[in-house]
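The complex appears here minus one protein chain, its other protein chains still in place.
Right after this comes chain A.
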């Protein structure tokens, strides 16, 4: 791994240089024009964990997505993660709750430590307020195979927030999975413009039943319950939104 250099720039300029593992000079005595007997290649992958149409009881219907794409090797990777929604019929463009560009390193068998920059707002649209973050993320599998993503954010104004996302796949049949999900958001600072209060912001739990037509294409249906708390709930009330809601979803999970 010594030959890997990672350069992280701001904005969209981020490059990962992976020097090819030239072995010849390391005591193998192989002529320079011989290939490495086992060449490793960088890979890229996109996982769209949720791409769904959500129909809430009280709120507006929305198209919701949650994806992560990466490029790199076994240990060092560059991630692009995005989560957001487009509320239907409000005449506004889509909003990214977060769009993060992260450098990721495998620090233990099941854990990656990630760091980089994040963005919140509407891309190429003035319909939503925007802000940038510094992001630190711990992503991996806790024992009992609970998929976990814990992140800590500091905004450009110094506002601190954190969130936890967990999901678990319960195998019902060889192709059918029941997936409970939990999302918890909290903040150390109030940011009314983004509807963020101090303390526990919100809890959202969901249950999805997915069928893998192939490993890479799996439609699902499900439902969720969400509630906001404390100052965050007050902010929601003030803008006329519900503080507690339930809904149903239908969507598809994809990777390629």
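Heads up, the rule we're going with is that contacts are C-beta pairs under 8 Å (C-beta built on N, C-alpha and C of every residue); 3 or more make two chains touch, one makes a residue touch a chain; residues count from 1.
Note that contacts and distances are computed from a predicted model.
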{"item": "Options \"Transketolase\", \"Copper-resistance protein, CopA family\", \"Pyruvateferredoxin oxidoreductase, beta subunit\" or \"Putative aldouronate transport system substrate-binding protein\": UniProt name of the undisplayed chain", "value": "\"Copper-resistance protein, CopA family\""}
{"item": "Listed residues A:34, A:53 or A:217, member touching the removed chain", "value": "A:34"}
{"item": "Hidden partner interface residues of chain A, rising order", "value": "1, 21, 23, 26-31, 33-38, 40, 43, 45, 74, 106, 109-110, 141, 143-145, 170-175, 215, 255"}
